[in-house]
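Take a look at the following structure, please.
The complex appears here without one of its protein chains, the remainder shown in place.
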Amino acid sequence: KNKARLLISCPDKPGIVAAVSKFLFGKGANIIESNQYSMNPEGGEFFIRIEFECPNLLERQSEIKEDFRQIAEAFSMEWKLMFVAETKKVAIFVSKEQHCLLELLWEWQSGDLMADIALVISNHEDAREFVESLDIPFYHIPANKDIRKQVEEQQLQLLNQYGVDFVILARYMQILTPDFVAELPNRIINIHHSFLPAFVGAKPYERAYNRGVKLIGATSHYVTNDLDEGPIIEQDISRVDHRDDVAKLKKIGQSIERSVLAKAVKWHLEDRVIVHENKTIVF
Amino acid sequence: KNKARLLISCPDKPGIVAAVSKFLFGKGANIIESNQYSMNPEGGEFFIRIEFECPNLLERQSEIKEDFRQIAEAFSMEWKLMFVAETKKVAIFVSKEQHCLLELLWEWQSGDLMADIALVISNHEDAREFVESLDIPFYHIPANKDIRKQVEEQQLQLLNQYGVDFVILARYMQILTPDFVAELPNRIINIHHSFLPAFVGAKPYERAYNRGVKLIGATSHYVTNDLDEGPIIEQDISRVDHRDDVAKLKKIGQSIERSVLAKAVKWHLEDRVIVHENKTIVF
Amino acid sequence: KNKARLLISCPDKPGIVAAVSKFLFGKGANIIESNQYSMNPEGGEFFIRIEFECPNLLERQSEIKEDFRQIAEAFSMEWKLMFVAETKKVAIFVSKEQHCLLELLWEWQSGDLMADIALVISNHEDAREFVESLDIPFYHIPANKDIRKQVEEQQLQLLNQYGVDFVILARYMQILTPDFVAELPNRIINIHHSFLPAFVGAKPYERAYNRGVKLIGATSHYVTNDLDEGPIIEQDISRVDHRDDVAKLKKIGQSIERSVLAKAVKWHLEDRVIVHENKTIVF
Partner (left out) sequence: KNKARLLISCPDKPGIVAAVSKFLFGKGANIIESNQYSMNPEGGEFFIRIEFECPNLLERQSEIKEDFRQIAEAFSMEWKLMFVAETKKVAIFVSKEQHCLLELLWEWQSGDLMADIALVISNHEDAREFVESLDIPFYHIPANKDIRKQVEEQQLQLLNQYGVDFVILARYMQILTPDFVAELPNRIINIHHSFLPAFVGAKPYERAYNRGVKLIGATSHYVTNDLDEGPIIEQDISRVDHRDDVAKLKKIGQSIERSVLAKAVKWHLEDRVIVHENKTIVF
């Protein structure tokens, strides 16, 4: 299609919207949706996401990018122009628990996840049958902390080979090394099974049970080198009570994990998420 | 202060944002917040709310309005320019139950309701003491359906005398006549004690109890001549179960009514609500 | 296993709990969970659900039932004794939209739906492949209001043949006749795609969109002869706003429908729901 999304961050000052909207109007573009946010109108960081439609967009890609450069420089913008026609390629990593993977595949099957699921990588065999039944390549790469280096090399090679844009950790229970993370900055989405920053790390449901919380949650975030400390994209919670043991908490939690991860992935696919320092703006 | 809000509705077509933002830039204005929505980029209705700051704004009011007229005409805009310095004057109507009135007065006392509460009108005496203790004029106007006409004349005269901009029905249990409503189009905010369109009309908690619902709610809306059918501004709900009798439902419901009405009133005060046909856009 | 659930309704008066708990203690039973509710301790209806474990329960079924009859008569009880070992047999009816069916099958596959899914009946072919891949019999019975009678005869015959205990309407878009409903009193669970009693009947998402509601919902209820008026088991809602068109409301709604129906079915399977007049007590 002829749709694109322009994402901009720059220091706020008068005239940004005027300049950008005049530019788009000059190119014959029609703005479909526009969202903006300023941390402080007097010199704070300014963010805008504009979705627009433009005749013959794909043919004019380089012209539009070229011409926009001038405005971008005048306002010291960091910017990205994403074309809707260029579907993002994603790899899903999963371990034993498959509820998050299933939710994503299901959404994808019903046409609600506008991604190209390039491959699924798992350190277990469990998911193979279902993944392959959908004609998605499945790779079983056993993993543990002693062979982390080799495992990640294999994974990166596959990501490369398939031209993957970003990775979803759909309950992948291995820690990634800084080298791996550095290859995909703000392009690895994880689902953590707690309401961060509560219960960072292992066994959050067990710890939630022991602490006697009355709500449990799940958090989807971009992966950084600080475990469970990356920019949060989405969170949600569910009410629990004293009768819910750890198994019940896990069960209730799975439901939250599924929907929180699916939301975060969709927003990422629609280029709605801008990362600023360690936080997200979700438009 | 030098802040204003520009609200626009018009048929969507390319160039609107470019024209408006160029205009504001030309006036030396700095956009603080901007939200827009298009029902359909190809000729559907387009809505935008822009909050901006502009030096010497109040002195230049008429100049700015005058100059904007040209753009407005070119795009067939319906528009309003509201100056933050001109605090809105509000009258609160209340009957026996005071929880909504109290919530509003409380928010107002803590500086979170940027309105000038001009007067409180009630068909009962109960609220007088507390209202007057805050130096707000209180008028007791007994009401029933036989004297509706005279009552409303008295009320309108008071609204006139105090220069009231809009009215809040904070659980005012009298029906207003079309004549009264016509005087204040989209400027009367009601709180209905149900999740509309469920339980339109009288005794919603009794009917919710009899129907055996598992959630009860409250709805804030602009008043039109169709009872409880006006444009909805905000709704919320709370979970209930079989143990909750009517008295308990009322109690739980009061909490929802308080917060739903307070939210709707704040959004109205910040000029965040645009009414289109029988629906609201809340920016 | 040796588990059972005793469900009782009777007029409240002193001594009920004493009599029942003494009886169970006398049989060597250990109470695992017990919930009770009284509409009015002075003669209102009293409800209790007791889950207990008892050695050699299945061999002693008739003895226990026989002996309990005496207490039941003394207190004018309506009662049911359900043995956990006797897994309930269910038929799922579905039309074109499969999200609710999929959710149920998924829960069933992961061992969280303790039912025997005896068969799936649909007026469309869409679901056949997935259903049969799980070794569940699938019957395609085309339906429309002109052949309702014959269709229902076929369906009832299948229910009979498979010894079905209850039916789930997982977005089955045909109205059932009173004769069909009479065969399965309080044993047909429907999911309605609105927050009842709002938007009874057809096209609730379209009507929710037109009304401009700020929350949409779904309701699971037992089917009676009054369309969408049966006893409500569970409801939930999700927040929406002016940007959500009908397609988006449907999508958001599907998520609620899935979880609300799954909850209602689980509670029914665990014998947690008692119907009293047109309402449910959910323990």
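Observations
Every chain is named by a letter (A, B and C) in the order it is written, and numbering of its residues begins at 1.
Here, a contact is a pair of C-beta atoms (placed from the backbone, for glycine too) under 8 Å apart; a residue touches a chain by one contact, two chains touch by 3 or more.
On a predicted model such as this, the values are computed, not experimentally measured, just so you know.
Among A:Glu33, A:Asp126, A:Glu183 or A:Asp236, only A:Asp236 touches the chain left out of the display.
When the missing chain is restored to the complex, the residue among A:Val213, A:Leu227 or A:Ile252 that touches it is A:Val213. Among the residues B:Glu42, B:Glu66, B:Asp112 or B:Glu153, only B:Asp112 touches the chain that is left out of the figure.
Residue positions on chain A in contact with the hidden chain: 37, 195-199, 211-215, 217, 231-237, 241-243, 278-282, in rising order.
On the side of chain B, touch with the chain left out of the figure occurs at residues 99, 102, 106, 110, 112, 251, 255, 259.
Although one chain is hidden here, its contacts on chain C can still be listed: residues 13-15, 17-18, 21-22, 24-25, 28-38, 41-42, 53.
Methods note: only the chains that are shown with their structure count from here on.
For the pair chain A and chain B, the fraction of shared interface numbers is greater than half, so the two copies use mostly the same residues to meet. Centre-to-centre, using mean CA coordinates, chain A is 37 Å away from chain B.
Multi-chain contact residues of chain B (touching two or more other chains) are listed as 37.
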